[in-house]
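My structure is below; once you've seen it, I'll send some questions.
A single protein chain has been omitted; all remaining protein chains appear in their positions.
Just so it is clear, A and B label the chains in written order, and each chain counts residues from 1 on its own.
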Amino acid sequence: MNQRPENRGAAIDLDTVSKAYGSFKALDAVSLHIKPGEFMTLLGPSGSGKTTTLNVIAGFTDATSGELLVGGKSVVGVPAHKRNIGVVFQHYALFPHMTVGRNVAYPLALRGVTGAERERRVRQALDMVKMADFAHRYPSELSGGQQQRVALARAIVFDPPLLLMDEPLGALDKKLREWLQLEIKRIHRELGTTFVYVTHDQEEALVLSDRIAVFNRGGIEQIGTGRELYDEPATLFVGKFIGDSTVLRGQAATSGDETALAISGQTVVTDKRLANGGRPVMLLRPEKLALAPRGAADAGRNRLAGRVGEAIYLGSGSKYEVVLADGSKAIVRSTLEAQSFAIGDEVDLLFAGRDVKLLADDDKADLTLT
Amino acid sequence: MSALEPTTPSASKRAGWAWRPFALTAPALLLLVAVLGYPLLTIVLRSLSEPQWGAQNYVWFFGTPVNLTVLQRTFVISAWVTAVCVICAYPYAYLMTAVGPRVRLALVLCVLIPFWVSGVVRTLSWVILLQDSGVINSLLRSAGFDGVRLIRTQTGVVIGMAQVLLPFMILPLYSVMRGIDLRLMRAAQSLGARPLRAFFTVYLPLSLPGVYAGAIIVFILALGFYITPALLGGPRSTMLSTLVQTQVLSLLQWGRGGAMGVVLLVTTFVLLALAAPVMRSRHREAGRR
Partner (left out) sequence: MEMKPFTRVVLGLVCLLVAIWLVAPTLVVVPMSFNENKSLAFPPQGFSWQWYQNFFTNPDWTSSFLNSLKVASIVAVLATVLGTLAAFGLDRMRARPANMLRMLMLTPMVVPGVVLAIGIYAVYLDAHLVGTLTGFVLAHTILALPFVLIAVSANLEVFDRRLETAAASLGAGALTTFRTVTLPLILPGMLSGLLFAFATSFDEIVVSLFITNPYLKTLPVQIYSSITRDADPTVAAVGTILLCATTLLIGGGMLLLGRERKGRP
């Protein structure tokens, strides 16, 4: 465990995996390739299918159809206890009648590891999560964060080639969560195991992951690095789920390579066009938007009239919520140097056409955001 | 949220597993049918068929004044026992919630000790205490009350039965009272209710589910009491159970004894059926705190 990791993780391949409960499709033909040693996060709102996917990989749920390969071998029909996959549960699931040490030793005992070797590996795993001093405590004597670290140690002690984590930090407070995120990142680096991590928290996904699979309504919307998802969202749902965003809807007109949107009598233009058809909408990130007092000239940029509805001082800058003429809201982040505005100020919203993400409208993108 | 749940295995496996829970309960159910269901059925049949088929035993039961007197007395004694239990248990259970852990342990032990001791021995204790030459009569005599009879009277039976049944009242009451959020009382007082008013408008209604549950249990158990009335009671405090026993064991009147037994059984189940919906809805209310 302490030698350099040389990609000891297993690759995972889901091929058109579906899971139906009666007529409800929890998973609809999901395909996903996870590379050996990769940190893959399954991100999505509740009910989007991310946990079902994890359950299928772990073997707690059997897929209705589809193929699942772990390390190149099909595990369809293999019961959970024979898959050799580590799982960290949201509610820790530590055995209350065993000490920390015996909890961690449990999978080793099942694998016939005994005596000094077992002792050594338990200590090593507890060292890795910095819980070695607690081996003789019972789970009930530990805090939530400590319990989760023990659960992590228990899941990695038998050197599984794949570690699944189901919202492991969901029950912890923000400070602890942020610290444990870094710990999990470090452990992933040291182990070289493949990690599959389920969360509904997009910030957590951005901090941890090599790649993120965004789930929605039983399917995957997009797979990519955090940067790809933020900069180049493939769908409106991804654009709205990752990071803050402003969505502009209006009467669309396309001419050549340009798309124009008419919003309450004002027109904004971008030098892009929708490849696959559909009703185009514009998505803008807060830092790509700027504010200016109403009427202040700034030629060459798109301009929309609005009124400041909320102004929040963030220390490093300010965040504004601007109410546009059609009633929709825009989120603007400005730096300290920029001019500041107060609630009620009449302003112009400015942005460059090239900063616009042009996406197909999807009215269900809002519904699934909870 | 999205916690990993122990989900059911695949459909094919599930079909094979569905019978297992029932198979696990089967041995207990089988025994239940053989040693509870079948005997009760036998009694019902005998009450209708001995000496010949018909309702004659029920006609006899409801047509004989002595039987009706005993039936009425059984209800009256049970009601008294229930009342005594409620009155004694309420403050006791309340105190259990209001004291520190040490005192609470002592109070719990006092409730449980009677459980440790054989029921027959407990009734023996009451025989010793209540007899004419017993402790209580000596105390009463020295206080100037001479010639009070306790043994072989209804009062004696009620005292003895209530003591045996009191734990069945205290424990459900306590479990409900423990769940009552005492901040509600503070809230009521902060809204202007005097302590007594706060008690009657907030605490008492919230504790009623416990009172109902305990009262039903005590009343039903009291209806079927046999040993205590048999040992502490006299001819003027005979309860239905004793009458059943006399018919069957002494007079060998299985039909008549069976009919009495069926009356007792039906009464019990009717009471339970009446109480069940009330208790269930009350419980839900109490759980929603």
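Everything below uses one rule, namely that a contact is a pair of C-beta atoms (placed from the backbone, for glycine too) under 8 Å apart; a residue touches a chain by one contact, two chains touch by 3 or more.
Small disclaimer: the values here were computed from a predicted structure and weren't measured.
Student: For the chain that's been dropped from view, list the shown partners it touches.
Tutor: When the entire complex is considered, the left-out chain reaches A, B.
Student: Of B:72, B:138 or B:201, which sits in contact with the chain we cannot see?
Tutor: Considering all chains, including the one not shown, the answer is B:138.
Student: For the chain left out of this view, which of B:79, B:107, B:140 or B:208 touches it?
Tutor: B:107
Student: Using the document's definition of touch, tell me which of B:55, B:68 or B:128 contacts the absent chain.
Tutor: Once the missing chain is taken into account, the touching residue is B:128.
Student: Please give every residue of chain B in contact with the chain that is not shown.
Tutor: Chain B touches the missing chain through residues 3-6, 20-29, 31-32, 34-36, 38-40, 42-43, 46, 88-89, 91-92, 94-95, 98, 107, 110-111, 113-129, 131, 133-135, 138, 163, 166-167, 182, 185-186, 195, 203, 220-221, 223-224, 226-227, 231, 241, 244-245, 248-249, 254, 257-258, 261-262, 264-265, 268-269, 272.
Student: Spell out, residue by residue, where the missing chain touches chain A.
Tutor: 58-60, 79-82, 84-87, 89, 91, 93-97, 99, 106-107, 110-111, 137-141, 154-155, 158, 164
The criterion applied here is as follows: only the chains that are shown with their structure count from here on.
Student: When the centre of a chain is set as the mean of its C-alpha atoms, what distance in Å lies between chain A and chain B?
Tutor: About 57 Å, centre to centre.
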